[in-house]
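Just one protein chain is left out here, and the rest sit where they should.
In order of appearance the chains are A, B and C, and numbering begins at 1 in each one.
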Amino acid sequence: DDKVTIGVSVPAATHGWTGGVNYFAQQAITRLSETYPNVEFVFASSPDSPKQIADIEDMVSTRGIDALVILPGDPDAMTSAIKQVKDAGKFVTVVDRQLSIDGVENLYVAGDNPGLGANAAEYIKSALPDGGNVVILRGLPIPIDQQRFDGFMGSIEGSNIMVLENQFANWNRDDGFRVMQDFLTRFPEIDAVWTQDDDISLGAIEAIKQAGREDEMFVVGGAGMQQIIQAVANGDPLTPVDVSYSPAMIATAIELTTSHFTGGIQVAGRYILDSTLITKDNAEQFLDADSPF
Amino acid sequence: MADVQDTGVAPILSAHRISKSFGEIPVLFSIDFDIRPGEVHAIIGENGAGKSTLIKILSGIEQPTSGSIHYDGRSVVLPPDGKAEAMGIVLIHQELNLAEHLTVADSIFLGRELRQGPFLKVGEMRRRAAEIMETLHVHVDPDARISSLSVADKQMVEIAKAISRDARVLIMDEPTAVLSVGETQTLFEQIRRLTARGVSVVFISHKLDEIMELADRVTVLRDGQLIATVSTEALTPDSIAQMMVGRELSNLYPPKHEPDVDEPVLLSVRNLATKSVSDISFDLRKGEILGFAGLIGSGRTAVAEAIVGLTHRTAGEIQLNGQVVNFTRVAQSVEAGLAYMTKDRKGKGLLLNMGLRPNLTLLTLQKHMRAGFLDTASEERALERATRRFDIRARDASVAVGRLSGGNQQKLMLGKTMESEPDIIIMDEPTRGIDVGTKQQIYHIIAALAAEGKAVIVISSELQEVIGLSHRVVVMRSGRIAGVLEGAEITEEEIMRYAAGIKQSGHDERISA
Amino acid sequence: MSVSAPEIPAKTTSRFKWDLKTIGPLAALALLVLLGITLNENFLTYNNITNVLARSSFIGIIAIGATFVITAGGLDLSVGSMAAVIAGVMIMVMNWLIPVFGIGWGVILAGMAAGVLLGGVAGVGNGIMITRGRIEAFIVTLGTMGIFRSLVTFLADGGTLSLNFQVADVYRPVYYNGFLGVPYPILVFALVAIAGEVVMRRTAFGRHCAAIGSNEQVARYSSINVDNVRLITYILQGVLVAVAVLLYVPRLGSASSTTGVLWELEAIAAVIIGGTTLKGGYGRVWGTVAGVIILGLIGNILNLQSFISPYLNGAFQGVIIILAVLLQRPKRAS
Partner (left out) sequence: MSVSAPEIPAKTTSRFKWDLKTIGPLAALALLVLLGITLNENFLTYNNITNVLARSSFIGIIAIGATFVITAGGLDLSVGSMAAVIAGVMIMVMNWLIPVFGIGWGVILAGMAAGVLLGGVAGVGNGIMITRGRIEAFIVTLGTMGIFRSLVTFLADGGTLSLNFQVADVYRPVYYNGFLGVPYPILVFALVAIAGEVVMRRTAFGRHCAAIGSNEQVARYSSINVDNVRLITYILQGVLVAVAVLLYVPRLGSASSTTGVLWELEAIAAVIIGGTTLKGGYGRVWGTVAGVIILGLIGNILNLQSFISPYLNGAFQGVIIILAVLLQRPKRAS
């Protein structure tokens, strides 16, 4: 019996980026199911860690999976549960987020969260050589946000860039709009905004436009949302760059895992997808008309 | 006593062979009943006889299981939920039926608000409400919230609400149970005014003198059966009682056995004051029954509630068996052998959604513990005892207390209070809504308690009851003690003189008289 | 017996009692404004005040609906998800209709109509299940909350539904512009609030809501059609959610599965901070308005200062909410 079942577990689409993850995962599953009729996929999308653990437990005990591709919502909380899947003899691919003990996964397909922050910081430093004021709109208080924030702050340290304030905007547009409005009220001089996420950027941009201050500052987001990349490509001065952090990495991970079983090639090790700076020059290669993100 | 002959007057509303069962339990058996224009037709019967059920059927609140209703000679199915009001059939429920959050004016016009276009005529309604309350001699602010009113005032609001409707048939279920003499008279005036205009009134009461005074005809129910419908002239209170309970009722009140003058004082109150009463001092002796009379709102309840720790007392001292006590919670007073039975059985006395057993033992759960757990069997035994002692009649023992007849709820509450086996009992309107037969029984129980050496305070708006039971009577007026009567002084006239402020005595000389 | 009771003279209480319970939310509001002024000189600027009020208007309009639902003894947990679905469907309808109507107000009005219709239908759904199905409101609306949330996620395919850019440009002024310097959202909020207050105080419907919430049995025996009044509160809630969405969509031109998350909690909190009783029977719309503005100001003030770590935002919010209600706590029941 060469039937293979692969479980795919991702966090629920609670904001734009995870929405993208859900979309790309399901797209990859549809595509690969057609190509490989002997591979069956089980997909689950979970709002929190206990639920995600429950989902992978169910995959093992009721769906008899052979491999698990997982983007853990909270890697620290998920580590021991993922280890149990591994201990049960399943092939494990971890995506994006590093587990808290090494050597659990067979394959690691990762984005670079500190790099996302550092890239943005480097660009802001170069764009404001004489120094300037930056406000930060953060995501939710979870580890990824902290890593990005630390990456940014580490990189900005020692420069003449002044971070005025940071606040959580919960990775959504409404809160991006709300927090940015208040920052605009509070700070008469802002040169750059780092939102670390394009959903937040979209809200912040509306607030900046409303205040009529779009000529004073620019916004650096992250994650590579189509709408922002398009603006970068168009040379919009408000969004001169973006930092890639594509949710499509989940598709890469699913493909690699599938080929482990179908292609007869041993897949293992670490695949790090860099957070690259998207500029007017390279924006074209990041555009994808079909992506919902 | 023969049934009233057909006088040829066409009845306005009549019931033919009405039967009613709740689930399996039958409560009315083939009742015939009719109401003539402009008459006052009283319904009497023991607690649980089915009076309230009958009039609920006559006003559409309940549908009969079988039988028919005729209105103006035509067979009708009355619409439910008080919609029969639109046809001129207005009901005052036995249990207060007001929403606590609303104001007096809101309540009086609820469901048929006066409007101008889509908007309420708020000022107009307030003014009309004030007018109606004025005709009833009730002094409450039309903007006062129902929750802030005393039980009696709430009842007056209900009456106001009902008489303000354009009624052809006005049905009142024990409207006077919580009213004092004065308010009852005001109500009767209004009823006479309405009947003179041709309005028919159905009137339920356990107070036989009221029936004699007001009713043209009387229908007697017993255990869901129609016993008779007779005209009042043919009756005496004794004969009504006999028809109701099926036997002679002699000696409603037991003989008084005055306690010895040297019996110890069990409860002594000195200069008690709360927000609503002041300067209250009296003694209660072992074996004594002390009546508290006064008009509604004179502060009798407030005194009782302050003594047992339900309300905060601003001044004064209370001694129990010579010890100064300072109850801040009811539990402490119950522990000390002092129990208070509220007059507000629906709001403060009983958990209407629960059964008889948990209600009976709620005050005294500690008595029914075995090894730290509740002993249901022991509770059941207590219920059996109380059912016998107070003649509680529940046709369906598993029914929620809210479904019991009003009088049986009252008896259950009595049973609940007595469960704590208090040495001193304060009973607030103990026989509210209770039929004469059971009343007699309760009076004997109270007398027996006193004879056993307990002490009883009876707060009552029924003067006869206070007079018939009490060894001494404290009359209150406007939050103060107006006078203390004893022996031959205890007469209706004397009590009223004090209660109305016509006579006043320095109470100090009287307290320990 | 003619002796009438020597009554304590009837208290002629003035119509409005300015007791703590009444001024509670206003006092809390005043304190917050003071705090804001102290913290930041820009606090009282036209821009800041209109910003705060305009973005509070969504929750505000929804909370006014919730005031009726709660006063009548009900509860609607689905409003946030309902807002997301309505926003999503409005956007989809507008995008679809562009080929028919072209870019312009035609499309937008059609979208608005669809939104209001959907809000009404959603309200009917909740209301029918609660009144005719006799299922606890908490459960029905928890259920529809999940259903609506799923629906918008499904419609957006996990991502974001975005309004056509040209239509969005036409529609934008509905959020950003105004009349005589007052942004439209604030105007609409004010109108809905005034209408709500009038309906609550001056119409039979408002009174019937209170009666039902206070004692359903009494209301029923007063020949009030309890089910219908309840149903109408849910429909009103649905329509008001839609009205809020009409103002929400032009702001960012998008809807996703995160739209309106936790709005229900915020709306209910505003209602209760405003002095309406959660168990029903008593509601006041102006209190709700105060509650909404209090919640809006808390967020604003947090963004205007830097002593409180952003990690502790929620704690600040929690403390203020408790304090706002502490200011109007009832006296110990007699």
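Keep in mind that, in the parts below, a residue touches a chain if its C-beta (ideal position, glycine included) is under 8 Å from a C-beta of that chain, and two chains touch if they have at least 3 such contacts.
In this text the structure is predicted, and so the values were computed from the model without any measurement.
In the complete assembly, the contact with the undisplayed chain comes from B:Arg395, out of B:Arg313, B:Arg395 or B:Arg477.
Within the full complex, the residue among B:Gln440, B:Ser460 or B:Ser478 touching the omitted chain is B:Gln440.
Even with one chain removed from view, chain B keeps its contact list with that chain: residues 25-26, 46, 48, 62, 223, 245-247, 310, 329-331, 333-334, 340, 342, 347-354, 358, 362-363, 365-366, 369, 372-374, 387, 391, 393-398, 416, 437-438, 440-441.
Where chain C meets the omitted chain, the residues involved are 129, 133-136, 138-140, 142-147, 149-151, 153-154, 157-158, 216-217, 265, 268-269, 272-273, 277-279, 309, 311-319, 321-322, 325-326, 329-330, 332-333. Residues of chain A in contact with the chain left out of this view: 13, 22, 26, 42-45, 47-51, 53-55, 57-59, 61-64, 73-74, 76-81, 100-101, 140-143, 145-146, 149.
Here is the rule we go by: only the chains that are shown with their structure count from here on.
For this pair, chain A with chain B, the centres built from the Cα atoms lie 72 Å apart. One finds 34 Å separating the Cα centroids of chain A and chain C. Across the assembly, chain C contributes no residue that touches 2 or more other chains. Residue numbers of chain A whose C-beta contacts span two or more other chains: none are found.
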